[in-house]
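Structure in structure tokens, see below.
All protein chains but one are shown at their positions in the complex.
Moving on, here comes chain A:
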């Protein structure tokens, strides 16, 4: 995998993870271009598109688009399921995840992703093991901060599963 982007239906970037060295300028350019392309596609269209010399695999969960760029020889369907597994992980951790969870706890979203994917490859695909690692890390934290639960709205990402 070359990179992963999460963005909202309005085109706001919520998470970005780059597995190839690129300049900030280039990253911004790619993000702008891809967000536009993906948002322009209709719901019934297929989840894969050829983009530059890469394949882009994307899926929409509620208000959020999850978008991965993989190399041409990579397996599209399994990439689609990588996205899904990540959503499951977020859902399990936050308990019915919604976009706000990812906004307010963006660092957690990054930590979970790091446990699941590293350097663009699947590191640990077991849901149980990933969450165990995150929970252990949480135990080390002096303060748990789940103060924002009350802010949750109804657009739960997990509902789409």
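The rule we apply is simple: a contact is a pair of C-beta atoms (placed from the backbone, for glycine too) under 8 Å apart; a residue touches a chain by one contact, two chains touch by 3 or more; residues count from 1.
To be clear about the criterion, contacts and distances are computed from a predicted model.
J.: When one chain of this assembly is omitted, its UniProt record names it as which of these: "cAMP regulated phosphoprotein 19", "Prolactin", "Defective in cullin neddylation protein" or "AP-2 complex subunit alpha"?
T.: For the chain not displayed, UniProt's protein name is "AP-2 complex subunit alpha".
J.: Tell me which stretches of chain A touch the chain missing from the display.
T.: Counting only chain A, the missing chain is touched by 13, 15-17, 19, 21, 23-24, 28, 42, 44-50, 53, 75-78, 80-81, 84, 103-104, 106-107, 110-111, 114, 118-126, 129, 133, 136-137, 140-143, 145, 147-148, 151.
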